[in-house]
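All protein chains but one are shown at their positions in the complex.
Each chain gets a letter, A and B, in the order it is written, and its residues are counted from 1.
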Amino acid sequence: MSEKKKLSIVSFSGDFDKSIAVFTLATGAAAVGYETNIFFTFWGLNTVKLKKGRYPLGKGVLDRTFNVLMGGFRNLPLSRLNFFGASPVLMTHMMKKNNVATLPELVDAAKALNVNFYACEMAMHILGVKKDDLIPEIKEVLGVAKFLENADGGEVLFI
Amino acid sequence: MSEKKKLSIVSFSGDFDKSIAVFTLATGAAAVGYETNIFFTFWGLNTVKLKKGRYPLGKGVLDRTFNVLMGGFRNLPLSRLNFFGASPVLMTHMMKKNNVATLPELVDAAKALNVNFYACEMAMHILGVKKDDLIPEIKEVLGVAKFLENADGGEVLFI
Partner (left out) sequence: MSEKKKLSIVSFSGDFDKSIAVFTLATGAAAVGYETNIFFTFWGLNTVKLKKGRYPLGKGVLDRTFNVLMGGFRNLPLSRLNFFGASPVLMTHMMKKNNVATLPELVDAAKALNVNFYACEMAMHILGVKKDDLIPEIKEVLGVAKFLENADGGEVLFI
């Protein structure tokens, strides 16, 4: 193909380790010239929400319940192990020790490399999240059809 | 490409939220003209099983054990949070409140939009599930090779 290569990732899980996978793949692809899209949906929205206090997302009581359940960016759980909150801290420690970029560093690198951030319209409706609740780097709030259009012709991963 | 666009989803997880993702992506793609395939395997078979009582799938004791572990369509767990069964109920409530299609509505929409439902032969063998245990909309029971053939040339997601 003569077109630019493309990688699109649906970031569904807000798990700490899977979020690292999302941003490692995204920055790795963008660094070698791929057009890279991340579509944040469901728990994945957690990685791109603003930290304006304890319950940054949503307004209603039900929404808040969900958002409390979701936890914050600092508290993303591991997909497999989360003993007393020790594992993400341990993992970050090991990433630093071994000179691997940490999650906030990966997010910053993704911004710098012009990775496109999109947020899922339907998940935002379900969870009562507004665009203002998310980081300004979110380029657009999209539905599935538009996401597929953006992803067309490239690789797509669901993480 | 001049061919029809195609999206194929391996529905592996029977989690409530991931099932919503499967059907949202499938209906969204089908609505904009994609040929759409869902290949139900392992716990994903749960979303397409008939409800004929408490232990609808399988015959043997071991099979039953698995099926009890698998739970029923009404009891699909969330991938991340399932406090006392409250979360799927809460989520369905929020979907209704926010005018988002619920899971049974999404399944119906997928049928209406001619999304192709396939069931995984090997997972059915392991779990002792027969074709008669599944909803009649299952078009065919397939192995991996046939699934790949159907998926060829399109996007493939594992959810």
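Keep in mind that, in the parts below, contacts are C-beta pairs under 8 Å (C-beta built on N, C-alpha and C of every residue); 3 or more make two chains touch, one makes a residue touch a chain.
From a predicted model like this one, the values you see are computed outputs, not experimental measurements.
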Report summary line: Across B:48, B:94 or B:151, the one contacting the chain not displayed is B:151
**Report entry** Where the unshown chain meets chain B, residue by residue
**Finding:** 10, 12-15, 41-43, 62-63, 65-66, 69, 77, 122, 125-128, 143-145, 147-149, 151-152, 156-158
Query - Residue numbers in chain A that touch the chain omitted from display - result: 5, 7, 17-18, 21, 24-25, 27-29, 31-32, 34, 79-81, 83, 87, 90-91, 93-95, 97-100, 155-159
